[in-house]
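First comes the structure, then the notes that go with it.
Yeah, one chain of the complex is gone here, protein chain that is, but the others are all in their spots.
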Amino acid sequence: MARKRDTAGMVVCSLFILLGGAALWDTTRMLDRDSYVYPRAVAVLMIVFCLMYIGRQLLLPPKELTESLEAQTAQRGGSTPRRVGLVVTLFACALAMPYVGFLIAGSAAFAVMLLIAMYDPWTRFRIVVYPLVSAALVLGFYFLFKSAFLVPLPTAPFL
Amino acid sequence: MSFEFMWAALSPENFLLALGGVVAGTVIGALPGLTATMAIAVLVPFTFSMPTAAALILMGAIYTGAIYGGAYSAILLNTPGTPSAIATTFEGYPMAKRGDGDLAITVACLASVIGGMVGALFLLGLAPPLAEVALEFGPTEYFWLAMFGLTLIASLSEGNTLKGLIGACFGLLIACIGVAEISSDVRFTFGSNVMIGGIETVSALIGLYCVPVLIDLVATPDRHLKVTHETRGFRLGEATSILSRRWVNAVRSSVIGTIVGILPGAGGSIASLVAYSEARRTAPAGNKFGDGDPDGIIASEGANNATVGGGLIPTLVLGIPGTPTDAVILGALLVQGVRTGPNLFTEGGGSIVYTFMAGLFIATALMLPAGLLIGRYAYKSIITIPKALLVPSVAFMCVIGTYAIRNSTSDIAIMVVLGVIGWILNRFGFTPSPIVLGLILSRIAENGFVQGWIIGEATGNPLTGFFARPISFVLILVILLSLFYPMLKPRLVRRLARQEGRS
Partner (left out) sequence: MRRAARMVMTAAAAAMVAGVGFSTGAVAAYPDQPITYYIPFGPGGESDVTARFQQPFFKQKFGQDFIITYKPGGGGAVGWSQLNKMKGDGYTIMGTNIPHIIIQPEQSQIGYQTDDLVNVYFFHFTPDAIVVKDDSQFKTLKDLVDYAKANPGKVTFGGSGKGSANHLAQIMFDEAAGIKSTYVAFGGTGPSVTALLGGQTMAQWGYTTVPKQFERTRLLAVAMDQRHPGFPDVPTFKELGYEMSGGTYRGIAVPKSASEETRKKLADMIEAINKDPAFIKKMLDGGFAMLDVKYGKSMDDFMAKMKTIYIKAAKEAALVK
């Protein structure tokens, strides 16, 4: 791995410092000592750790970047549009749910995500089987939660 | 106790209830977002029309199964199915990634059975005296317990402790969002009503662990898990030999799990984290911790299943639920008219409780065959389902599970946002585990600190409360040991080697 400063890490640390600052600012309107002592202490600690990290990167001679295994196993490369598509679909599903109900939002998101995750060619078998399996999965989970676990899933106001 | 209770538990109906409960519980636990608490809460009205002992056996079996089931998604999807399985992801997912998912699941099953048995044994034999442990833990002790939990960051973020500490602070801070438990003040919502309820732990777990996996899964056509071999059955022999070599770890973790389970307000997640960090600290040289060491799974799963028995100790003796699931069981007992207390454990008053405990043993034993079979099926389906179906199915499960925890659509949005944040941070070396650790421990740390301080002020010097109480003192020593032991270890090893060279 290249020997260089961890610029991205420093940027993230700066963002965390801003976040800590916002948290500290929010604690100034609290009147009760019990509400602000702890979050203030944590926010200050976070800012101090970030400053330490940035300082170490700037002052100490750059050393080989060592990252934990968890970070290393995170895949590099790959298709960014698909990644963004998945996140946007999930988020849209959450936002739409109160308006169109769980079943519509959930099935639509399922279908879109299936298309996003599809790398194999669409054979005649897959065209028939995938939608069937999807429908079975969606409905299966829907009724498991709705009827067995009695979860009041959102319903569309117009249904 | 006499054998008649065992016979009562072994009646065909009760046996079937235990078996059904374990199977249902395992499936429930494996689905992220479905918890034992929820399943038992749904079951409560049905238990009104059942004999009390039968109802208790069913609830206990579901509970045991669900705690074990959490390991499946932890190992196969890097997503703890229940918060108790957080520590299982640390070693379980790397094992699955390299193609040892089947072995990991079998190890988890064996460790869970051992843990469940140890916890149940303590419940059976020593419940009344052990319940006192729950009372010895005051606010300051909880504060130090949380601090001890945070020391795990040192080993989880080896090589970059500062980033781990920053992540932990972030977790501690976002746990403060919403209405504060003690002061009832609204914090960090910045005027929005979406965040008043704060960040729910299970949805945060799903977001921080599962969403990043999905994001990377969808980006490439590669298989989710490597499959290096033809199906080798359960790999039971291999798992048994691992466990027989590491039996000290299994027993120690089960005892840790029982004791942490007794503490109300701590629970399975903290039990398994503590056991994991102890296993990691005491692991022999050449261990593969961080890279898929089965020892970590033994620790985590042994400990979390031991909390079932452990948590029931204060629940049945003092009426103080050890875990949220115990709170539901206690509620059902109250409705049934069962009065908890030490006299439940004396001969005569206790037949129901002993039948229940016998049922718990039977359920734990049944977990072995049931768990192995379901685990094999879960593993096979995860490795054979084509990616185009795996991704939307897992994502759909995450969405419905997150919703179901608090019946809230905002929680789904929070889950997705946390997932994206977690994925981005991970790219820059800020791993999700310290964040999760902070998120889980924050409330315990804050409440312990504030309460300890107020009590200290009222009775004299606040600092004596934090440092001069015996359990606090021991906890501080353990914290110092776990912080400095990794630094001292290489030196000790070197010195030992030198001495050996000399002799």
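Order of writing sets the chain letters: A and B. Residues in each chain are counted from 1.
Just so we're on the same page, contacts are C-beta pairs under 8 Å (C-beta built on N, C-alpha and C of every residue); 3 or more make two chains touch, one makes a residue touch a chain.
Just so it is clear, the model here is predicted, and its values are computed rather than measured.
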Out of B:Ala55, B:Ala127, B:Val186 or B:Leu360, the sole contact with the unshown chain comes from B:Val186
Would you mind spotting which of B:Gly331, B:Pro386 or B:Pro462 touches the chain that isn't drawn?
-> B:Gly331
Which of B:Pro45, B:Pro221, B:Gly237 or B:Pro369 contacts the chain that the document leaves out = B:Pro45
Checked against the full complex, the residue among B:Leu135, B:Val227, B:Leu463 or B:Leu477 that touches the missing chain is B:Leu135
Footprint left on subunit A by the chain that the document does not show = 31-32, 34, 150-152
Against the chain that's been left off, what residues of subunit B make contact? List them.
-> 37, 41, 44-45, 48, 134-139, 178-186, 191, 193, 196-198, 200, 264-265, 317-321, 324, 327-328, 330-332, 334-335, 337, 340-342, 406-408, 443, 447, 451, 454-455, 457-459
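FYI, only the chains that are shown with their structure count from here on.
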The answer for subunit A against subunit B in the complex is residues 6, 8-9, 11-13, 16, 19-20, 23, 26-27, 30, 32, 34-35, 37-39, 42-43, 45-46, 49-50, 52-53, 56, 65-71, 73-75, 77-80, 82-83, 85-87, 90-91, 93-95, 97-98, 102, 106, 109-111, 113-114, 116-120, 126, 130, 133-134, 137-138, 141-142, 145, 148-154
Please give the residue numbers of subunit B that touch subunit A in the complex, ascending.
-> 34, 38-39, 42, 94, 97, 156-160, 162-163, 165-166, 169-170, 172-173, 176, 180, 182-183, 185, 187-188, 190, 211-212, 214-221, 290-291, 386-393, 395-397, 399-400, 403-404, 407, 409-410, 412-413, 415-417, 419-420, 423, 425-433, 442, 445-446, 449-450, 454
